[in-house]
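With one protein chain removed, the remaining protein chains of the complex are shown where they sit.
Note that the chains are named A, B and C in the order they appear, and that numbering of residues resets to 1 at the start of each chain.
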C-alpha cells in the first residue's frame, strides 16, 4: 500500500480522485486537503462516498510525507505550491493547467498570466499514456492534460503519427458543466446552464495550445458547453494527405490503439452508438475514438469522447500511477460505464 | 396606456413581468428597478428581450409616479419598501411572500422572521382570480400567491367549495430550478441541480400555509426540486366524503372552471398528456387541473400544473391587472405554450 | 382572412404551423390533414392547443380549395403529392426536403432516391427571406430550407456576399431531438437520446448541399444530436481573405442584418449569452448570428442559433406568408422567447 494525498479534494476532480483512490486496492488515502472545508467530513461534500470513508478534510500543513500527491487545486494555485509538494512526496501529479505547456511564452499567451515556476515547466511529463507511456514509467512529475485536449489529441494522433493528414485541423469541443468546477458562478446556475449550447471559447481556448503541442500541428479549437454534467466530445475536421484512403485511416486507428487498455475504436456502419459518445462513458476511464472519411473531398472527421473527470482528469492520473508503480494499468479503473443512463 | 414599474426587475419573476408588460398593448413600462444593475441594459440580463426593448435598469429613486408597480424583489424586501411604493402608484402588486398570509403569527412561524408591516397584512387581496375575482376588480393592493400554492389551491378548490372532501390533505409539490431565483447558491449549480429529485422541504414549506388559508383545510405539503427550469406540479392526496362518486367529482371541476380563461380541466382516459404537466405550459398562463378517483377506497388524487414564472407569478399578476383595468382577461397572455419542448 | 390547410398536421412541424396559423389574425385554418389520425381532435396530439381549437384532423380528400397549403409530410411524400396540391391552392409551401435542391443529380446523391417531380425543382423559390425576399413577394411555390441549413447560411452569408472569406468552410451543426419527428425510432427513445452527443452524420448530411447551394461555396457539414428537444446551432469555421480584419467582419454583419426583423447580431464582449444560443429562442422566430475573429491566424468562427421548428421550419414558412400577402413580416410571429427556460 502506498500513501497518497489529494490537494483540492473538495472540487470535482478532487472528489473523483478520492472515489478512485479509496477504491484502489494498493492505495491508502492519508490526506484530503481542502482550504474551504478543513475538519469537515469528506462525504458531506461528496455524498457518493457515504459509507465508503470517514475521512475529514485537512489543511496542507496537516500532510506528512507521502508517496504521491495529486494537485487538483484551481489553476494557478499549483504552480505556487508545487515546490512545497515536491519536498513532501515522491510523485507529484498535477491536474491543473499550470504545467501543461512547456513553453513559457505560449503559456503566458494562453493563460494571460506569468508563470510562477517556469524553471519546472520542462520537468513535467505529459500524462497521456498513449503518447508518453515509456517516459511515464519513471516520471516523478506529471501534468495531466486538459479534458478537451486529451480527446482532441487521441482523436487525431494515429493519423498525425503516420503523416496521413495535413498539419492543420479544426477542433470542435463540447463539454458538460462539471468542467467548470464546484465553485462556478452565475453562468453555471442550473436555470442558466440547463439546455445550453454555449460557445464559451470560439477561439483561443487553453486546450488548443496543448493539442498543438502534442500533435505538432496548427490546431484551432472552438469550445461549446452543452447539456450534460460529465462528458467531453471533441470533433476534428482535417484534410487527408493526397492518396490516403479510408482503409489507410482505419488501419492507422486499429494499429495505434490495438493494445491500449483505455482507448476503443468506435466507427460502425450502424447502431445508435456507432460513433463515440460520452453518455455511455460516465464514470469509466475509456476514451472512445472514431472517424468518418469523405474520400472524394479528401477530408475526414474524427471524433473522441470521454468522461472529463475520468480519462479527462482523475482516471488518467490513476492510470499513470498504475503505470509508474508497475501495477496492472486498469487497477481500480475497471468500471465500464452504464447503459442506459 | 398605463404607466407601470417593475421592482426587482433583474430577477426571474422580474424578467417575466418585463416580457409580458413590454408586449402588452395597453401598458407602458416606465421603469425597471434593479439595485444590482442600475444603468445596465435590461436585455443584457434578459437576453430574450433583445430587439424588444432598449430599457436600462434604474434605481428606486429614479421612479416617478406611475399607475401600477410590481414588486418582484427578494422576500422581506417588499414589506420594508411597500409604504414607499403605495405613495407612488395606484396599484401595488406584490409577488414576494411578504403579504401572502393574513395572520401575523402564522407568518412568523413559516417565515421565521417578524413582519415589518403587520398592519397592512389584511389589506392585500390574494391574487387568485379563480377565488377572489370580485374583490380583485377594485383591489389596489394585491399579493400574488406562491407558485406551488396556486397549483395546490386550484387542484382541490372545486371539491372543497362543494364540501366533497375531508378537510385534510397531503400535497406533493415538484418544482423547477427557476423558483430559486437568479442569485441562488451552490445547490443550484448545474452540476449539482441537474437531474435532481431533491426533497428540499419535506414539511413546513411556506406555501403550505397559503394552501391552508385559501382552502380552509389542514394541508401538509412536501416540496421536491425536479429536473426542469420552469414548471410546477402539485399532486394532492385527499379523502372523499362518504357517498361522493367519480361523477360528482368530475361535475365539480367542470362547473367550477367552465368559464375560467386560464384553468383547463385535463383528465382523459388516454393520451400521453392525459393529466396536467408543466412541460407544455412553458410561457403560458394556464393552470391545468386533473383528478383520478379510487371510488372503492374513497380516495382521490388531484393534479395541477403551471409555469411557476407565469400562472405561478408574473402571468397571474398581469391577469390581475387586466381584471382591475377592465381589459380582456387574456390581454397580453395569449401564448399557448409549445409542443414538443 | 385567407383559408389555409396544413398537410402532415400531426407531426412536429405540422403542429407548430397549426399553433402559429391558429393564432394568426389574418388566417383561417380550414384543414389539418393527417393520414394517421383522421377524425381525431387536433389537441389530442398537440396538447398545447387545448382550448385554442376544436379542429379535427381530416384526410387529403376532405380538403377543398384554399388559398395556401403547407406541406409538412415526411420527406418523399411531398414530391408525389405536390401536383395535387398545386391544383388546390394558390400557394404551396413545402417544408420537406423534396424541393430544397434545384439540381436533380445533387438531389439524388444526397437523398439516395430518384426525384418524383424533377420538372418542378426549379420552380420552387427557397424560403429564406434574408436572401430571396424579392422573389418571395410573388412566389407561389416555396421550399422552406432545412433547419441546420438556414442557420449555416445565415451564419456566413454576410461574409460570402462581400467576398470576405475563402469559398470553403466547415459547418458543425448541433440539433435537438424534435428534428427527428414524432414517429422516430428506438434511437430517439428518451433513455437512449437523453444526454446524447451523437454524431449522426459526420459527413454527407443533406443540409450540407443546401448550404453549398445558397452560399456558392464548398461546405462540409457535421451534424450532432445534443440534449435538447428544440434548438439548432450551427458553427462555421472559415478562413478570411487576406487583409480582412475584425472590423470589416463586424461591419458586414451589421449592414446585412440591420433591417432584418428576425436576425439579430449577437457578439458581445461579456455576458452568459454573448454568443447565439437556441435556449432563449424556443418558440421564437429569431435566428441569432454571431462571430469571433482570430486575426493573427486569419480564421473566423461564426455561430447561428434558432428554434428548428420556428425559423428552421414553421416560423420561416409563416414569415414567407406574411411577405407574400404584404402583411407586416412579424404578424403572428412576435413571441420573443423565454428566459430562463
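Convention: a residue touches a chain if its C-beta (ideal position, glycine included) is under 8 Å from a C-beta of that chain, and two chains touch if they have at least 3 such contacts.
Just so it is clear, the model here is predicted, and its values are computed rather than measured.
Note on the undisplayed chain: of the listed residues B:39, B:74, B:195 or B:328, the one touching it is B:195.
Taking the complete complex into account, B:172 is the one of B:43, B:172 or B:210 that touches the chain left out. Residues 12, 176-178, 180, 182-184, 186, 188-195, 229 of subunit C touch the missing chain (whole complex, contact as defined above).
Residues of subunit B in contact with the chain left out of this view: 170, 172, 174, 186-187, 191-192, 194-199, 202-204, 218, 220, 222, 224, 226-228, 231, 233, 235, 237, 272, 275-279, 290-294, 297, 299, 301, 303, 305, 340-341. Listed for subunit A, the residues touching the missing chain in the whole complex are 12, 15, 19, 23, 44, 46-52, 178, 182, 229-230, 264, 266, 271-273, 280-284, 286, 334-341.
As a working rule, only the chains that are shown with their structure count from here on.
Taking the mean of all protein C-alpha atoms as the reference point, the chain centroid lying nearest to it belongs to C.
Chains joined by the most contact pairs: A-C. Our note on geometry: subunit A versus subunit C, Cα centroid distance of 38 Å, whole angstroms. Subunit A and subunit B have Cα centroids lying 45 Å from one another. Listed for subunit C are residues 272-273, 340-341, each touching two or more other chains.
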